[in-house]
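The complex appears here without one of its protein chains, the remainder shown in place.
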Amino acid sequence: MTDQITKDPASFVSHLELGEPDKTFLDSNELIINMGPQHPATHGVLRVILKLDGEKVLGTECVIGYLHRGVEKIAEHRTYAMFNPYVDRIDYVAAVSNGLGYCEAVEKLLNVQAPPRANYIRVILTELNRLASHQLWLGTHALDIGAMTPLFYTFRDREEILKIFEKYCGARLTTHAFRIGGCLYETYDGFEQDVKKFIDFLPPKIDEYEELLTTNRIWLERTKGVGKISASDCIALGVTGPVLRASGVKWDLRKAQPYAAYSEFDFDIPIGQSGDTYDRYLVRMEEMRQSLRIIRQAVERIPEGPIMAKVPKVMKPPVGEIYHSIEAPKGELGYFIVSDGSTQPYRIRVRPPSFVNLQALDLMVRGQLVADVIAVIGTLDIVLGEVDR
Amino acid sequence: MQPVATTFFFYFLSALTVLSGVLVITQKNAVHSALALIFGLLAQAGLYLMLYAPFVAGVQIILYAGGIMVLFLFVIMLVNLERAQKEEQFNKQWLVGVLAALALGGLLVAVYLKGGQLFPQHIAQPVESSNTQEIGVMLYGNYMFAFEIASLLLLVAIIGAVVMAKKRI
Amino acid sequence: MLDYITSYLSSNTTPGQAGNVFWALVYIMIVFGGVSVAVMAMNWLERKALAHFQIRLGPMRVGPHGLLQPIADAIKLLTKEDIIPAEADKFVFWIAPLIILCASFTVYIVIPFGPTHAITDLNIGILFMLGVSSLSVLGVVMAGWASNSHYPLIGALRSSAQMVSYEVAMGMAVVSAILMTSLNKTGTGTLSMIGIVQAQQSQQMWFIFKFFPLGFIAFGIFAIAMVAETNRAPFDLPEAESELTAGFHTEYSGLRWSLFMLGEYAAMIAVSSIAVTLWLGGWLRPFPNTLTGDTWDLVFSLIPGLLFLGLALIAFVGVVRMPKHPYFRIQTVGLAGFGAVLGLIGLILFIPPVRDRIQDIFWFSAKVAVFMYLYIWYRATFPRYRFDQLMKVGWKVLLPVAIGVLILTAIMGVLL
Partner (left out) sequence: MPEETKSPTPPGGQPHAAAPAKPAGPATIPWDSPTVARLKSQYGSGVQEAVTYLDQNYFILDASVTAEALRILRDEEQFDYCVDITATHNPTREKHFELIWILYSFSRNERIRVKTNIADGASFPSSVSIWPAANWLEREVFDMFGITFDGHPDMKRILLPDGWKGHPLRKDYGIIQQDQEWVQINLGIESGQ
C-alpha cells in the first residue's frame, strides 16, 4: 500500500480519523510529504508519511522495517550462548543493557544465580552504557534542533566510556560483555581507577551541556510545550523509560522490580511534570547524574569472589517459558524465552522499547508543526535497529 | 555634482526602459514579464538620478523593485500559471488596438513637433545635496493634509488585508 | 590626461563626488578586490573558529593550518560540474545568483571606509543601501522558483518572507539612527553615510551611546534584524538540513552555487558595515571624546602595527610548534613566509605617513571584523528558530520595539 501512496498520493485514505480541515476560499489541499527513509533527522531508516495542511501536521504514519534482520527467527536456529552477540546488534547504542537483559533471562530459565561480583561489574558497565546512550541522544537531538556544538562535547566525553569498554572486553559499541552465568573476563587491573577517574571527569562536563542548552532561550522555545503527552496516554500506549517519567509517572524497573545488584544502591528517579520535550531533556540529564551516583557506589563496594556461576557447557534449560525485563536507556526491554528442553530456544521474543515508544509519535505530533516532528523524533530517542529487529 | 557623459546614459537608460516595457507585454512566461518590469523600474530609477532626484530614485528601488515586485513574484509563483501560459491570445479586437495606437502616436508626434515651447525654458539647477530635505519640507509642510489622507487610505487597506487573512489563522 | 588623473588626488572628496570616473573605477577595483579577499578570509575564519568552538581543529591539511583551504574550495567549485535541472527555467535560473551578487555588491558603493575613502557619497546613502539590499529578495525568490522542484520553492518563499519582514524592522532602526544625526534642533540630519559619521564625530559621541538606552536598543534591533536578513545563525531556517524544505540554492552546483555563497558573505559584510557606520562611528577610533589629546592619538595610531606584529608572532609560534617531520617542511616554510609578510606589514604600518592614512580604514575594518566574529559565534551556540517563532520575533517583538525607539528618539531629539 505504501508504494501506492507515492504513485498516487490522493488515494491515500488515511485511516487516521482526521477531521476535514475547514474549507476556506483558498481551499487548503493537504500535502502528503515523505520524510525519510534517508533523512538526516530520522536516526536511521525510518520513513514518516506526513499529512500536512500548510505547516501544520494533520497526521503521520510511520513506515518501518527497512532494518529488519529477523533476529527472532535466527534465535530459533542458534544455541543460547551463540545468540548472545546478536542481542548486542538489536539496540546497538545500548548493547551492554541488551546483553544484561538476555543473560539474566536465560540465567532465570536455567535457575542459575550470577555471583555478586559479576552483578556489580554488570551494574557498572550497564550504567556506563546508559551514560553513553544518553550522551549520543543529547548530541543528535541538539543537532536536529540546530545547536551544532553539544554534539562534539558529548562525543568527546562518550569516548572515555568507550575506552573503558574497549579495555574491558575488546569492543567499543557491540561489546558482548556478559556471558550467561556472569562475566567471562575479570576486570583488567586499573579498572576501578579508570572508572573512578571517569566519575570525577564527567560531572563538570554535564554542567557544560546544561550551560549550553538548559537556559538557552531558543532551545527553550523549540522544546517547551512541544510533543506533549499525558501520563495516562503514556500508560495506554505502553510508552516506558524517560518519556514515561517525564510525564510524571515515577516508575523505573531498577526500583520497581530490581535485578542484578540494583537493590543494593540508593539512587532516585527524576520525573517531569508536563511531559514535553523540555521535561524529557531535564529527566535524561538528571538520569545521567543518577547513573554516576550508582557507579560511584558500585565501584567503592565491589566485592571479591568468582565472576562466573557454574553453568554447564552445553546449556539445556528445562522445558518452560520466562519473561524477564530490564530498564534499558530507552525504556523497558524484555525477553520472552520459550524453551523446549533442547540446546536451542524454541522461541525468543524481544520486547523493544523504541518500537512501542515510536507508536506515540502520531499522538505527540498531531497539530504541531513540521519542525516539531524532528524535535519529537529526537526526544523519543529511538534506535531503528531496535524498532525493526 | 558635474554630470558625467549624460547624453549617453540618458539614451541608454530610456532605451532600456522602452525595451523592458515591450518585453513585459510580449513575454509568454509570467515570471519573465515580471523580471522585465523590474528591469524597467530600475532603469527609471537611473533616469530619476539623472534628474537630480536621488530620493525619488531610492524610493523607487525600495518600493517598486524591492517591495511590490516581490509580491508580484510571490503571487505568480504561488498560483502557478502553467495553464494560463498555454492559452493563445484570444481577443480579436485588433481594430480597436490599431486605433488606440494611432491616436497615441499622433499625440506623441505633436509633442515632438512643438518641441521646446511646451516645456519651461530653463529650470533652476536644483542643489543636489539638499534634495531630500526639500522633499521632506514639501511633504510635511505644504502638503501635510494630502499626506495624512494618503496614510489613512493605506491604513484602511492594511486593516482590510488583516481581516481577510484572519479567517485562515 | 595625466592631470585629469592627478586632479582628484588633491581634492578631499570621494572620487564619485569629484566626478573623476577613473579614480572611481580604481576605488571600485580596490573595494571589490578587498571584499573578495575578505570573503575568502571569512570562509577560512568561519571554518577554523567554528571548529575550535567545537573542540576540533578544522582544516589543517591544505596549507599551514588550512590557510590555503579557501583557495582549494574556490578551485573545487570552479571545476565542479554546473548542473541545471531538467525543466528549470534557464534564463531565471541563470540570472538569480547574478541578482543576489549584484545586490550585495552594489551596497559597497556608499560604504565609507574613511572621510574620503568611499566610492561615492550619495546624499541618500542609507536609503540606497536599504533599497539595494532589498533587491536580493528577488534573487532568492527567483532561485527557488527556477529550480523547478517542490522543496526549494517552499524554502525560497520562506526565506524571502523572512527577509521582507526583517527588512521592516531594520528600516525602523535605521531611521531612529538618522534622527540622531541632526544636532539639537539646529542642524538638519543627513542620509549620506559620510555625513552620519561626521555627525558622530562632531557630536563627539557614537550613536550607540546617544540618549543612552535608545541608541543601544536601536543598535540591538538592527543587529538581530541583520542576522535574519542574511539568513544566518539562529535564523538560518531555509537551508537547515534537518528541515523538510531545503534551501533555495540546493539545485545549484559548482560556480553558480559559489556565487550564492559569495553573495551571502558579501551581504554579511555590507550589513555589518552599515551597523558600524550608523552606530559605532564608522572610521572613528574608539573613545573619540574621553581619551582625546595627541598622546592618545599616538597610542591608537600604533595599534594597527601592533596588531599585525601580534599576528606575525602567532604565526611564528605556529612555526615553532610545527612537528619536525619532513612531511611538514613545506608547511613550516609556508607558515614562516606568511608570518614574515604579516610582520613586514606591521612594520610598514609604523611609518608615520602610512600610519595616519591607514587609521580610518583600519578602524572601520576592525569593527566590521568584530561583527563577523559575532556571526560565527551565533552559529556555534544558538539552535535554530522554528519558522513561526522566527516570524513572531520579527513582527511581534522587533517591529514594535523599533517603532517605540523611533518615537522616543524623536521626542528626545526635540527636547534636548
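For this structure, a couple of remarks:
Every chain is named by a letter (A, B and C) in the order it is written, and numbering of its residues begins at 1.
One rule holds in what follows: contacts are C-beta pairs under 8 Å (C-beta built on N, C-alpha and C of every residue); 3 or more make two chains touch, one makes a residue touch a chain.
Remember, predicted model here, so these are calculated numbers, not experimental data.
Within the full complex, the chain left out of the display is in contact with A. Note that of A:Y92, A:Y185 or A:F336, the residue touching the chain absent from this view is A:F336. Which of A:K197, A:R301 or A:R347 touches the hidden chain is settled by the complete complex: it is A:R347.
Against the chain not displayed here, subunit A makes contact via residues 1-3, 15, 64-65, 68, 70, 72-74, 76-77, 79, 81-82, 108-109, 111, 235-238, 249, 251, 256-257, 312-314, 316, 318-323, 325, 332, 334, 336, 338, 340-344, 346-347, 349, 351, 355-356, 359, 388-389.
Everything below uses one rule, namely that only the chains that are shown with their structure count from here on.
Among the remaining chains, B is positioned farthest from subunit A, on the basis of C-alpha centroids.
Per-chain CA centroids place subunit B at a distance of 31 Å from subunit C. For the pair subunit A and subunit B, the distance between mean C-alpha positions equals 63 Å.
Centre-to-centre spacing of subunit A and subunit C amounts to 46 Å, using the average Cα coordinate of each chain. For subunit A, residues touching at least two other chains: there are none. Contact of a single residue of subunit B with at least two other chains is seen at no position. Residues 1-2, 4, 29, 31-32, 35, 38, 54-55, 57-59, 61-62, 65-67, 69-70, 73-74, 77-78, 128-133 of subunit B touch subunit C in their complex. Within the complex formed with subunit C, the subunit A residues making contact are 33, 35, 40-41, 50, 55, 142-149, 151-153, 156, 212-213, 216, 218-219, 221-222, 369-372, 374. Put simply, subunit C touches subunit B in their complex at residues 17, 19, 21, 89, 91-92, 95, 122-124, 127-128, 130-132, 134-135, 137-138, 141-142, 144-145, 153, 157, 160, 164, 167, 188, 191.
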